[in-house]
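Encoded as structure tokens, the structure appears first; notes follow it.
Here the complex is missing a single protein chain, while all its other protein chains stay put.
The chains carry the letters A and B, assigned in the order they are written, with residues numbered from 1 in each.
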Amino acid sequence: MLDFQTLMQIFWTGLANSSYAVLLAAAFALVLKVVKVWNFAQAGMMGIAYYTMYAAIQKFGLPGSVALLLGALAAIAAALAMEVFGLQTFRRRHSPPLTFFIFTLVLSELVQYLLAMIAGTEPVSLAATLMSTSHIVGGVVISEWDLKAIGTTVVLMGLLYLVMHRSRQGQFMIAAADNPHLSRLYGINVRRVYAVTFVIAAILIAVGMYLFGTRASMVPNTPLEMMLFAVIAALLGGMGNVFGAAIAAVFLGLLRAFSILVIPSAWQSLILYALLFITILFFPQGVRIKRRARKPATAAAPAAGV
Amino acid sequence: MTTVLNLKGVCKRFGGVVVSDNIDLEIRSGEILGLIGPNGAGKTSLFNLISGVVPADAGTIVLGDRTLTGLPLYARARLGVARTWQHMRLFGSLSVLDNMMIAPSHYPGESLWRLITAGPSVKRAEAATRERAHKILARMKLDALANANVNDITFGQQKLVGLARALMSEGPLLLLDEPMAGVEGMAYETMRDIVREEAAAGRAVCVVEHNVSFIRDLCNSAVFMAQGRILERGDVTTLLESKTLAELYFGQ
Partner (left out) sequence: MEYVASLLVLVGLYVILASSFNLIIGFGGLISIAHPIFFALGAYTVGVLSTQFGLHPVLSVAAGFGISMAFSFMLSLPSLRISGDYLLITSIGFQLGLLEIIKNLDFVGGASGLGGIPNVVQGNRNLVFAGIALGVAFVVVLAIRALVRGPYGRAIQAMRDDELAFLALGRNAMNIKIAIFALGSGVAGIAGGLYAYYYQYVTPDQFQILQSAMILTMVVVGGMGSVLGPVVGAVLLLLLPEAITFLNLPSGIMGPLQGVIFTSLVILFLFLRPQGLVASAKGSAAHGGQS
């Protein structure tokens, strides 16, 4: 029944479900922008955050907020360990991009296997019950979770904006993103900037996974697929555009929500991969809505020289 | 003397900077044209536009009777645009000889299909190319170094190898980006003599150089560029004595 109410319901639920995707996409895009690395280890960070929170809530009976804090700390620790012991080493050695790709991807796989060994492959959720109180507004079911998720996301993204554009660290981040060498010359501690970036990303990831876990359940290899979503959003939004990625994540989430109307559920997950291909084929530099002068990202522009 | 390269109205900007501003240029066979001008004048950018490293925003580039505009880098090289680089760009894990073996434009050994189906013709092409490479190396008195790795020879020798590699192309145009910089003595003279030989044999040569005495020594005509524009063109001696040059070069 394609009446207005159904459409509004799909829209609302799709919007709410994009909330955690927005946070995850923003985290991925932020690291890509500043540290200039495709952080495939994000899936690992997501898994670590999630299972830490799961252990805190279901095994130790700790309240949600404490669990969230622990999850964030775990993710931060993992990210910093990777940055300091891993990425910095490879940067120092001037390792080729291949090394970074393999390292981050394999880290996620390692985490996935460890979690499978420790926690098994049964689906686990963060919430005691996945049902939350709902209200009916104008014929559309709005649950507490929906409101919490959207609210949290908006607040966090707002904070992110403030940090990036109004705080000193944020300005350092943008400077390092544009030109790490020059930033270093101006006295910016680029390594610290990278560390801060990872800390912010870890927080976004932890909150995102918390929101996801209080609504659904997952197994150790779920993060890899979720991360793909974040990657596509980052691509669509344009490399180096964190808020573009966020908007793209909403768009993709809504697209996925509405696709149920046209595609049988068995083929649903295919949409993601099809979208990936379309993005690469037609929007390799991201979707340019505004006509701001941007540096060509991958254009064949060698040292313009003399 | 036939026109080998013809540029008309070539324009290019990077961001807000105009690196080529409506360039008209003709290079004839047998000419050794020097491109001089201060830093940022757009000399290497012009090379990049001609060879196809970057596409022009506007204008046409014609080589002989073929239009180069719109063609990708490798296609222009196959049509006969050979160049050397400011930073040499030799293949570091290969020997001197192997660097030269990459150079000829049509090489059956690099097509998988032909490798499988036409083995003998690949072997013949290998042998023929090797012979040519040795000949060129001999002209440069580098034959003894044929099997040395390119990172194990001196700077001057590396520059000669860069030139040798470009010479493997039998095309009509040779673009040399600061070939003499840092080169002296024997290597310098060898390079100068070989470039003169190539021009005499009919190639059109264009050279970017900062050092004015190199230009005087090597080129027979010159073009003066500044801020993406060609300001003066003519015979080497007249140009180098012109007032504009003195003003712009030293006054800047």
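In this section, contacts are C-beta pairs under 8 Å (C-beta built on N, C-alpha and C of every residue); 3 or more make two chains touch, one makes a residue touch a chain.
As the structure is a computational prediction, the values presented were derived from the model and not from experiment.
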| item | value |
| --- | --- |
| Touching residue (missing chain; options A:Ser95, A:Ser134 or A:Ser259) | A:Ser95 |
| Options A:Met117, A:Leu162, A:Leu182 or A:Ile260, residue touching the unrepresented chain | A:Met117 |
| Sites on chain B contacted by the missing partner chain, in the whole complex | 51, 53, 72-74, 77-78, 83, 85, 89-95, 97-99, 101-107, 109-110, 112, 115, 122, 126, 130, 146-149, 165, 169 |
| Positions on chain A contacted by the hidden chain, ascending | 38, 89-90, 95, 97-99, 101-103, 105-107, 109-110, 112-114, 116-117, 120-121, 221, 224-225, 228, 231, 235, 266-267, 269-270, 272-274, 276-277, 280-281, 284, 298, 302 |
